[in-house]
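One chain of protein is taken out of this complex; the other chains stay put.
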Amino acid sequence: MEKEIGELHLKDSGKTCELRAKIEEIQQTSGPTLFTLFDGTGSLVVKAFAGPGVRAFPELKEGSFARMHIMLHVYEGALEGELQKASLLPPKEATALLQQIQYSLAKKASPPTTKLLIHSPLLEQLKPRMVAFATAVRQAVMEARPIIMRHNADTDGYTAALALEQAIVPLIISHHDDEKAQWHYYRRSPSKAPSYEYGDALKDLATTLQDMARFGMKEPLIILADFGGTRDDLLSLKKVRAYGAKVLIVDHHEPGDVEKYADVFVNPHAVGGDSNNCTGMLATEIAHFINPKCQLFLFAAVAAHGDKVSGPEVDQYVAKAGELGFSEEFLKNLAECIDFDAHYLRFIESRGLVNDLLLSEPERQKQLVEMLITEITERRAAVLGAAKHYVEKVPMRNFIFGIVPIANVTIKSEYPAPGKAIGLLFDHLKEKQPVILFGYGPDFITIRSSYSGFDVNVFAKELEKAFPHALVCGGGHQVAGSVHFIEAALTEILAFSRKYIERLN
Amino acid sequence: MEKEIGELHLKDSGKTCELRAKIEEIQQTSGPTLFTLFDGTGSLVVKAFAGPGVRAFPELKEGSFARMHIMLHVYEGALEGELQKASLLPPKEATALLQQIQYSLAKKASPPTTKLLIHSPLLEQLKPRMVAFATAVRQAVMEARPIIMRHNADTDGYTAALALEQAIVPLIISHHDDEKAQWHYYRRSPSKAPSYEYGDALKDLATTLQDMARFGMKEPLIILADFGGTRDDLLSLKKVRAYGAKVLIVDHHEPGDVEKYADVFVNPHAVGGDSNNCTGMLATEIAHFINPKCQLFLFAAVAAHGDKVSGPEVDQYVAKAGELGFSEEFLKNLAECIDFDAHYLRFIESRGLVNDLLLSEPERQKQLVEMLITEITERRAAVLGAAKHYVEKVPMRNFIFGIVPIANVTIKSEYPAPGKAIGLLFDHLKEKQPVILFGYGPDFITIRSSYSGFDVNVFAKELEKAFPHALVCGGGHQVAGSVHFIEAALTEILAFSRKYIERLN
Partner (left out) sequence: MEKEIGELHLKDSGKTCELRAKIEEIQQTSGPTLFTLFDGTGSLVVKAFAGPGVRAFPELKEGSFARMHIMLHVYEGALEGELQKASLLPPKEATALLQQIQYSLAKKASPPTTKLLIHSPLLEQLKPRMVAFATAVRQAVMEARPIIMRHNADTDGYTAALALEQAIVPLIISHHDDEKAQWHYYRRSPSKAPSYEYGDALKDLATTLQDMARFGMKEPLIILADFGGTRDDLLSLKKVRAYGAKVLIVDHHEPGDVEKYADVFVNPHAVGGDSNNCTGMLATEIAHFINPKCQLFLFAAVAAHGDKVSGPEVDQYVAKAGELGFSEEFLKNLAECIDFDAHYLRFIESRGLVNDLLLSEPERQKQLVEMLITEITERRAAVLGAAKHYVEKVPMRNFIFGIVPIANVTIKSEYPAPGKAIGLLFDHLKEKQPVILFGYGPDFITIRSSYSGFDVNVFAKELEKAFPHALVCGGGHQVAGSVHFIEAALTEILAFSRKYIERLN
């Protein structure tokens, strides 16, 4: 009796059924031949044995459409079949099945909901991209395509990646009807650098190529969360796409001109927005599209605290989190705890640790946060003390110019790192008057400003012009960012910086 | 016929038996239901199939006590059973079985011997803690709880960890009746830092959480050998315990106030002793309690040489090693070889390499030591030459004050590292007169002293007071230790140090 693959259950083990399906993949083992069938409702692997290493049913090719008799059985907890009879479909019937498959795929891949969790004209504008993102993810799950998640290793990056993870992993388990499938078809790695570094892209490809050669895996879907859209990412994007990977980017940083190298590019700047809709917030909405059970207001609200963004969208997420019992202070503390653990986790993939901070029972969540927050507060105070001692404050007419050797006033590899420490010092200094703060290390200056007459990006461009030999790069927002250069240029660049700031006066 | 699990053997495969046991764990697979049974004498996994993914014997819960009929068979070399009939025990019988299990467990977990290998009033005082340590380890093995061993990457740390490993691994293999079990239930990692760094704790938790989610493993027993008892370890201890890990610490360094965060804390300082009973010696005794076959005098004697400790306990271990044919010179050379290999192994887990140095046949052991010792001697001489050239010797009335940029007179990442090199220079200088030696790097000073008027800990406290903004931390023994601080403070701290030492004069 004819069946669809989607109708089959483990309990059909032992029965025979008739299927019409596309032959997606054929793998010849040293024993039987394996055929992966797909009919739009699901996938099934069926075996046929015509002698050890002998190709069974040679008339079936990859891409053929056929009618088949299959004896079902369970192997290692999953449903498999034995192919007993097969006949190619006549062309008309094949075309009809193809259309049916495409229609069915598109229908299944399209998000069950596309209603935003909050009211936001800006997010409505981004919605078509978010829907495309969710559709691509759902399709990858249905195609048994491995998903590689790469994310920024800060609070915003973690919440974004974990919101998507909360949506994706249950779909993978349910599609394969197998708890273990999540370890085969999904992988997440934090990245220390705020870009998809070429070395990371090569590492992903190395793993991918090995998985393809060794286990017959498909080309991956790569998700970049909270980075991926700047000139620094370009070569990596080109490289992974040359190997057949699809790339989805969700980010809120000022993008470069790389949109065309992503399959989907979700970034508020692309529709006239700014960075205040941070990645964790965007990912919370996409997660809801992928899997409507995910309504992760806490994730969005914590992300907003982590990145210190504000706006009408932030207010709504924070309010929703408040309704769930999370105070603003708790959100702030939780954001700092995630940042702290992220610092020490570095590039370790941990499927449980940060999730636990976000998803535990309230009592345990509180306990975990309390355990860390005292330590965090002490360390921040200590480093702030050091930074205050070593900052040189040059009084200007309209503002204070602060210069601090920030790399040398923090403890190597410990929390808080220079980028965080400069923020602490800035928050302290700006309370009294406008301030432009330069924290330098051997080959960088990280900058914070609350003086409206200064723009990080303008400064970065001037620097680049003045020191063409110094390999200057960087920038950021008007009020915060950093520049990098070669160590040999540090002294002259600091001297130039002082003069530059004086001229602003 | 009723049996105890401990009586069952692989050769009972094919037989049916009756058991009374506690249901420790129930796991529902997509195929059968798995029950882990425990009756105090052993564990057995039994399967029952009520349809794919259907819960068999729903009347059995985790924690139930039942009488069961089981058909035994061998699966992948281990004994398993098929559950054919089960009835819950009446309350009285259940209580009796529980008591029997608890009694049996306590009896099996308690060490077969608690007699020390040497005579030592101090170790007698530590014995209750050592017995508790051994009991906890034995219990973890019986509960199939994974054991994570973390140890200092020097000779003392290695010998301590390997002594315990020699005791633990055979118990694991015998408990599971499976050679392969040692790779699932035991893991050892050297740590470069002399503390349980937060990043290492997170890495252990990440692995643990994945093993729990993926393979149904239990919370681990974590053993910290030759570190773990100071303020620097506090946050890590709290964190792993928040995830249900048990922590056993065996150490001889001056402890901080963290004892209450360890399940067992073996440290001579806790009973009024000092650091002369080094960790390798303590672990040798504990290993003997865990597994009486382990009488590892060589380990203890080599550890003593590695840490250059002395005392009546050391003398006895060295004498016992001498009876086994190991000369003092060989012990010293062996200690240096372990230190050398430890330097290059860094954080690699190697189940065989250092073990081989300690446990090979005498002929091979000699050959391995000879191969390395010439190289080690040459490298030490070379670095000592460099250090002698660059040390500034300031003659004082009662001693010499030596200052050397030790990080810059050693070769990056090669043996000997700065901490070792300063020791070599100190041993050279102190021969002629008392000396206080400061070896500095960009953010640290490592100190050795043979002048009785100086105390590292007093100096560290003064420094902390004088430079509250420099994030000073550290200390050690009176005669040896180190201080760390931020790089920006180096110059002023060196200037302060000179004045401080002059005032001692």
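The letters A and B name the chains in turn, as written, and every chain counts its residues from 1.
Going forward, contacts are C-beta pairs under 8 Å (C-beta built on N, C-alpha and C of every residue); 3 or more make two chains touch, one makes a residue touch a chain.
Remember, predicted model here, so these are calculated numbers, not experimental data.
Touch with the chain omitted from the figure is made, among B:A50, B:V74, B:A106 or B:V458, by B:V74. Across the entire complex, the residue among B:E93, B:D315, B:E349 or B:E492 in touch with the chain not shown is B:E349. Residue A:G53 is the one among A:G53, A:P128, A:G256 or A:P362 that touches the chain not shown. Residue A:L235 is the one among A:A94, A:V131 or A:L235 that touches the chain not shown. Taking the whole complex into account, chain B touches the unshown chain at residues 9-11, 13, 74, 77-78, 177-178, 180, 183, 341, 344-346, 348-353, 356, 367-368, 371-372, 375, 382-383, 385-386, 388-390, 405, 407-412. Looking at chain A, the residues touching the absent chain are 29-31, 51-53, 198-199, 202-203, 205-206, 209-210, 213-214, 235, 238-239, 242, 443, 468-471, 484, 486-488.
Heads up, the rule we're going with is that only the chains that are shown with their structure count from here on.
In whole angstrom, the spacing between the mean C-alpha positions of chain A and chain B is 37.
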